[in-house]
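Missing here: one protein chain of the complex. Every other protein chain is in place.
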Amino acid sequence: MQRRDWTDIIGGSLLLIFGLWFLWHAQNHYNLGELRRMGPGAFPAGLGLLNALFGLLILVPAFFRKGEMPVPAIRPLLAIIAGGLSFAFLIEPAGLVPATVALVFVVALAEQKQRWLRTAILAAALSVMAVLVFTKGLGIPVPAFRWWSY
Amino acid sequence: MTISRRALLGTTLGAPFAATLPPLASPALGQSQWPARPVRVIVPWPPGGSTDVLARLVAEQLSQKLGQPFVIENRPGAGGNIGHDQIAKSTPDGYTMGPVTVGGWSINQYLYARLPYDPEKDISPISMHWELPNVLAVPTAHVPATNLQDFITWAKTKQGGVNYGSPGVGTTPHLSGSMFINRLGIEGVHVPFRGAAQTIPALLGGDITFALDNLASYVPIIASGQMRALAVTSAERWPTLPDVPTMAEAGVPDFVVTSWCAMAFPAGVPSAITQRAAAAIKEVSETQAMQERFLRTGARALYGTPEQAAERAARERPMWREVVRISGARLE
């Protein structure tokens, strides 16, 4: 237990900053227009202002109550995101099977203990399943392997 | 019942058998082997739209005719530009093609501040694919006019001006609507919607006065009498609305604005392949069944040579540049 509610202090501040940035961006880049013909900036500017306001509303009271300090789990976060990215960047140039294998191996790093054999079996099984269900079964235009370039 | 099930099986099993049919063109050319593997058909619009449905109609026929699957891939976004760019940047080996609409050939270069591809250099037409006109539709309950001239007179005197709907900024309905009120000196406000499904209720509810929109979505509502068609923008009367005059017949000459689409390869595909593809498209599109099927969706199935399509794209560019300028539309 902390002396202040850090969860809401962080959350409120992030919203406040985001809201102000949104308002600033909308005002500076898009035309606000007038009521008769509202410009593309009017609605976002209003939203940004309200966002900042509610950020403040969450932030201020949090200074006056006890709370927790949020602690993120970095390892699973990084591993899962990296797995998704490797899939995204392999699916078009290399095809479904390489993307699947890469995803399975990378996301397996999220766990403390590595069991390579099991991961390999899982990658193989999921590759077969993915090709059967998605490419063959549902006819999604992603080949198992992309042999030719485009 | 049994007949139709057999017909169904016929299509799913049809493709392998079709491979044994005699080839279309002379086998002497090396490229006459085309297609030797599946062909990707990149549709720059989401599934379900008319561009998608019409491409699927042709792709299915081509698969049967040429014995290789023509696989549709939808790459929607940015007014078709994402898909157009994908076609332009693919390997020019004849295994990637796609339907490119008039926007992609002749309008977007004037509308968008930047285009990722050059419509004159990066894509090359195979053959015309379809065209469909716009129709000037007004809600019967809210607009008294029964012909175009009455409507123009009525609109000019309407307090506060008229409102016209379109499926978005820079679409042919928007540009032709803008051209219409400018040409005739009508005071009007453009109200963009997200498609005819939104525009039609707004017309029926009396929120907007008229739309010069793609004809296809309006045929049933016109037939029901809830809307009145005052003119079509094609050069001749349209087969599914034979009683509706053309713009010229209704007293507004020089107002031929149709949406059209041509199949495209990336630039650099060997000419023999392009010729063969154009011949195949002609062969599947000229059949009675296909012509009727297209007409029912509101479009006319077209075919022809690559040169004809290129000529039309080039011919219409000055007109669209002018219309875009008048409308004041500018996209990023």
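So that you can tell them apart, the chains are marked A and B in the order they are listed, and the count of residues begins at 1 in each.
The rule we apply is simple: a contact is a pair of C-beta atoms (placed from the backbone, for glycine too) under 8 Å apart; a residue touches a chain by one contact, two chains touch by 3 or more.
We adopt the following convention: contacts and distances are computed from a predicted model.
Trainee: Which of "Chemotaxis protein CheC", "Spore germination protein KA", "CIC family chloride channel protein" or "Tripartite tricarboxylate transporter permease" is the UniProt protein name of the chain not shown?
Mentor: When "Chemotaxis protein CheC", "Spore germination protein KA", "CIC family chloride channel protein" or "Tripartite tricarboxylate transporter permease" are compared with UniProt, the left-out chain turns out to be "Tripartite tricarboxylate transporter permease".
Trainee: Touching the absent chain: which residues on chain A qualify?
Mentor: Counting only chain A, the missing chain is touched by 7-8, 10-11, 14-15, 18-19, 22, 25-26, 29-31, 34-40, 43-44, 47-48, 50-51, 54-55, 57-58, 70-73, 76-77, 80-81, 83-85, 87-89, 91-92, 96, 99-100, 103-104, 107-108, 110-112, 118, 122, 126, 130, 133-134, 138-142.
Trainee: Which parts of chain B face the unshown chain closely enough to count as touching?
Mentor: Residues of chain B in contact with the hidden chain: 1, 4-5, 7-8, 10-12, 46-50, 52-53, 56-57, 59-60, 72-79, 81-82, 85, 116, 160, 163, 168-170, 189, 191-194, 196-198, 200-202, 204-205, 207-208, 217, 219-221, 223-224, 226, 292-293, 296-298, 329-332.
The rule we apply is simple: only the chains that are shown with their structure count from here on.
Trainee: Taking the mean of the CA coordinates per chain, how far is chain A from chain B in Å?
Mentor: Once rounded, the distance between the two centres reads 37 Å.
Trainee: Taking the complex as given, what residues does chain B use to touch chain A?
Mentor: 40, 71-73, 90-91, 93, 95-96
Trainee: Which stretch or stretches of chain A touch chain B in the complex?
Mentor: These residues of chain A touch chain B: 139, 141, 148-150.
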